[in-house]
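Before we start, here is the structure in question, set down as structure tokens.
Apart from one protein chain that is not included, each protein chain of the complex appears where it belongs.
And now, chain A:
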């Protein structure tokens, strides 16, 4: 058989050629690649700018943002504005989809370059940003409401 052994020779030729090329493997913990500008890491919130509009909480597909809203009179003029007393982002659920970042009207929630998190307990992964901690396991109210309202319209139409 003339072809016998040719496969091995061809393979070895590639192996030898590769030996003189630069390696592309990176030794991860020691060597860290520079992340591109758009890379999406863990989220953080600038609480000073948040206007507690709850848009990020509503859009989030994984319901990982929990916000406790309170009406506050900031300058004593009697005009109340919503204020986020509690704000938690549950990193154990977040999938870094960036939807919350895009809907935020004041751009106060944004991605950082962090991407390594570890904890002994799942709840530790929920990071609190507000004055008061919120329970990150809280059920997402908007979805329930929306489904209920839809059911109502369907029932109304049926009747």
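General remarks:
Convention: a residue touches a chain if its C-beta (ideal position, glycine included) is under 8 Å from a C-beta of that chain, and two chains touch if they have at least 3 such contacts; residues count from 1.
The definition used in the following text is that contacts and distances are computed from a predicted model.
One chain of the complex is hidden; its UniProt record names it "NADH-quinone oxidoreductase subunit D", one of "Fe-S cluster assembly protein SufD", "NADH-quinone oxidoreductase subunit D", "Glycine betaine/proline transport system ATP-binding protein" or "dihydrouracil dehydrogenase (NAD(+))". Although one chain is not drawn, its touching partners on chain A can still be listed: residues 3-4, 6-7, 10-11, 14-15, 17, 24, 35-40, 58-61, 95-99, 111, 143, 146-147, 150, 154.
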